[in-house]
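Only a single protein chain was left out; the remaining protein chains are all shown in position.
Each chain gets a letter, A, B and C, in the order it is written, and its residues are counted from 1.
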Amino acid sequence: MAISVQLLDTPFNPGALVGPFTNAHPGLGGVCTFVGEVRGGNGVEALELTHYELMTRPGMKKLASLAAQRFGLMGLLMVHRTGVMHPGEPIVLVSACAQHRRGAIDAVDFCMDHLKARSWFWKREKRSGAGPNGGWHWIEPRADDHTDLARWQ
Amino acid sequence: MAISVQLLDTPFNPGALVGPFTNAHPGLGGVCTFVGEVRGGNGVEALELTHYELMTRPGMKKLASLAAQRFGLMGLLMVHRTGVMHPGEPIVLVSACAQHRRGAIDAVDFCMDHLKARSWFWKREKRSGAGPNGGWHWIEPRADDHTDLARWQ
Amino acid sequence: MVTLIFLGKLADLAGEDTREVAAPLDWDGLLALCDTPLADEISGERVKIALDGDVLADKTTLAALAGSEVALLPPVSGG
Partner (left out) sequence: MVTLIFLGKLADLAGEDTREVAAPLDWDGLLALCDTPLADEISGERVKIALDGDVLADKTTLAALAGSEVALLPPVSGG
């Protein structure tokens, strides 16, 4: 079982990470991968993710171990960006490989729900325009994220 | 909304398909991808998938449209191998992109459950060894596949 | 003629993937064309029949005219 957790402050290419990850697990039955990107639209020009190093990385490692064990994974790759990003850039990648599809898909679902609602990241976005609608705005938590999380309890 | 359904009788490289698929949908929030591979172990040397062209392709297209509509997708890519494959080779790929992660992940889950239990594919595997345990054996449906399918009804 | 298509393990039982038979073809005619193990398998509730790509709700209502394709579909294999 190989777990890899990465916090990156520069852009990454999902394909360049998932290919080698998959190849490193011969005998797998399935690989599920989710990649989240910065959404454009609504005048969003940039997104900034800040985190708290002392807690973010240990938290991600704990989540990865929990998922690997709960879903009987063969491998788990979890990558998260920090810093300033632009629309279209990947923010997060979770890739899980397992003997059967159910474990791989559920693990990705589980990790994403927990990364969204439980991880130590704070997000603000820069919107175009002048006045109070333009500039940087902190993103508040969404109720959906907590509903999603409750599915696993 | 772009739907692409492919039936291939030669090996494919998932990364080479998912990269361009993702890039073709600017503004997406997330992409979920599942790749199923031929599992090794238990003396399996090869897997053969036969299908019924007249029904398989229309069935996959119908499934893809249903998923795209049900989960509000921006794009859906569905690729299935036929013919003889060896352990480690990809059999199936489903990739869905959407504005939000929930739609993308659920669409992949939905498509895989339906491809496994409802699509017109027949599978046999070639096992090593002599006698009745060796040679080609047809794979019977698994009860799990029908349980998985029932989740969507 | 009517084209019979044997899928999955039915092709092994039939000893061939396809067979051309005389039109028209109904359910009793189909069974009469098959030897016993194959006819038994086809009669089982898990085998479905499609006429020109459409699965019949009741396979015993089969009525295939000249030029049509009758597919004999065992249960799909799943994961």
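Structure notes:
Basically, a contact is a pair of C-beta atoms (placed from the backbone, for glycine too) under 8 Å apart; a residue touches a chain by one contact, two chains touch by 3 or more.
Just so we're clear, the structure is a prediction, and the values are computed from it rather than from any experiment.
Contact with the omitted chain, checked across A:Arg70, A:His86 or A:Arg142, is made by A:Arg142. For chain A, the residues in touch with the chain missing from this view are 36, 50, 52, 54-55, 58, 116-124, 138-142, 144-145.
The definition used in the following text is that only the chains that are shown with their structure count from here on.
Taking each chain's centre as the mean of its CA atoms, A is the chain most distant from chain C. Among the chains in view, B has its Cα centre nearest the centre of the complete protein Cα set. Chain B and chain C have Cα centroids lying 26 Å from one another. Measuring from the averaged C-alpha position of chain A to that of chain B gives a distance of 24 Å. Centre-to-centre separation between chain A and chain C, using Cα means, comes to 50 Å. Shown for chain A are the residues in touch with two or more other chains, namely 101. Shared interface positions of chain C, defined as residues touching 2 or more other chains, are 79.
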